[in-house]
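Just one protein chain is left out here, and the rest sit where they should.
And then subunit A:
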Amino acid sequence: MDDALFEYALRMGDTTLVLSHRLSEWTGHGPVLEEELALSNVSLDLLGQARMWLTLAGDIEGRGRDEDKLAYLRDAPQYRNYLLVEQDNGHYGDTMARQFLFDTWHYFLLEKLSASTDERVAAIAAKGLKEVAYHARRSADLIVRLGDGTDDSHARMQAALEGAWRFAGELFHDDAVTRQLAGQGIVPLHAELAPHWENHVRGVIEEATLSLPPVQESRHPAYAGGIAGRHTEALGYLLAEMQFLQRAYPGASW
């Protein structure tokens, strides 16, 4: 089996799955109905993408693990999602700061992955890219509205941005997996995404009258490790809820 591609498909699958679950926690708790509908729909798009990535991972592994087994029967140290997406929702500004930083990265990544030399990767990415472009534009819009809003929303948005910022650096981290796959033209080096990401993020942040935190503050090694299975406390609670039914009633189905 192709170990590197299996790992990478897990990273993409776990990252979209965990963020999808986080966003679904807003269902029934949104600040207004329209925002709740939007986050629920973004969550659904990400869940669909997660299913495709995890199915691909299971196919590559070839040991009979399907999307459900991979989602429900692994513990936190086996999860390969980025730390940013597992962080608690906080208030709406916190959620949108996390979403904006993520969507922007996701967009530039999928744009590259849709030109992958692996047909399966390219197909999933091209499908997701259309959805993610819409997510990214919407979350940028919210950052501007909240940043360039009232004094209170401005202050909260700035604090939210600084809170999410320290987890952004991991998105651009390269290791043996990405280096090997980049050599085969299957994925881009993640470091190469950083200039595009920073450029877009800076433009939106300025329009939102917010201040961009120093880039080096997003690069502290303590705030990385998710893709190697070293997670923050937040993931364990998330999995405890998401996996409860399959853990308590193994094999239960509709």
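In this text, a contact is a pair of C-beta atoms (placed from the backbone, for glycine too) under 8 Å apart; a residue touches a chain by one contact, two chains touch by 3 or more; residues count from 1.
Note that contacts and distances are computed from a predicted model.
*Asks:* Which protein name, taken from UniProt, belongs to the chain you can't see among "Toluene monooxygenase system protein D", "Metal ABC transporter permease", "Phenylacetate-CoA oxygenase subunit PaaJ" or "XRE family transcriptional regulator"?
*Replies:* Choosing among "Toluene monooxygenase system protein D", "Metal ABC transporter permease", "Phenylacetate-CoA oxygenase subunit PaaJ" or "XRE family transcriptional regulator", the correct UniProt name is "Phenylacetate-CoA oxygenase subunit PaaJ".
*Asks:* Of the listed residues A:Ala57, A:Ala71, A:Met96 or A:Ile124, which contacts the missing chain in the full complex?
*Replies:* Checking the options A:Ala57, A:Ala71, A:Met96 or A:Ile124, the one contacting the hidden chain is A:Ile124.
*Asks:* Hey, which of A:Leu44, A:Ala159 or A:Ala228 is the one touching the hidden chain?
*Replies:* In the complete complex, the chain left out is touched by residue A:Leu44.
*Asks:* Of the residues listed, A:Leu101, A:Ala140, A:Ala168 or A:Ala224, which one is in contact with the missing chain?
*Replies:* Of the listed residues, the one touching the omitted chain is A:Ala140.
*Asks:* For subunit A, which residues reach the chain that was dropped from this view?
*Replies:* Considering the whole complex, subunit A reaches the absent chain at 34, 37-38, 40-49, 51-52, 104, 107-108, 119, 122-124, 126-128, 130-131, 133-134, 136-138, 140-141, 200.
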